[in-house]
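One chain of protein is taken out of this complex; the other chains stay put.
Up next, chain A:
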Amino acid sequence: MAETAHTTAEVQHGGGHSGVFPPFDSTTFASQILWLAITFGLFYVLMAKVVLPRIGGILEVRHDRIAGDLEEANRLKAESEAAGAAYEKALAEARRNAQGIAAETRAKLAAEVDAKRHAAEAGLSGKITEAEARIAEIKTKALGEVDGIAVDTTEALIAALIGEQVGRDDAVAAVAAVTGK
């Protein structure tokens, strides 16, 4: 049968049963439909029950894993940002504290220095007034002694000039007259 089919096909395709264009040969349809139903049906079951759940599962696991990882990354990022903010806050606070301490120390030191200076100035001006008082005292004392010296000098001058002793009272009067007292 196959031999005759080939030999006739070699001559021409149009005539006879063996020359029927194979895809349009209806005698093969029943067998093809049956075997297609069997094989495709089996294929469908294999796909639906084994392969697709498997690949779908792989994709789902990966999807979940990536989503989970992204979430974890976001959480960690938020955490690190919070830590950064806390650090910044602590730093600012420390800076503020340090400035406060520095200002306080400066004020304390300034006050101390001022107080010491005031004390020193007060001591010095006390000494100055004391010294001035002593100077004035010495001056008045000296000025008081000047009159005596003048009187003595007058007595001595007169005695040397005219060779006679003038009375003490006259000398005092004369000195007073000269100095305008």
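Here is the rule we go by: a contact is a pair of C-beta atoms (placed from the backbone, for glycine too) under 8 Å apart; a residue touches a chain by one contact, two chains touch by 3 or more; residues count from 1.
Criterion: contacts and distances are computed from a predicted model.
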item: Name of the absent chain as recorded in UniProt (options "ATP synthase subunit a", "Succinate dehydrogenase/fumarate reductase iron-sulfur subunit", "ABC transporter permease" or "Sensor histidine kinase"); value: "ATP synthase subunit a"
item: Options A:R54, A:K141 or A:R168, residue touching the unrepresented chain; value: A:R54
item: Interface residues of chain A (partner: the chain not displayed); value: 2, 5-6, 9-10, 13, 21-25, 27-37, 39-40, 42-44, 46-48, 50-52, 54-59, 61-62, 65
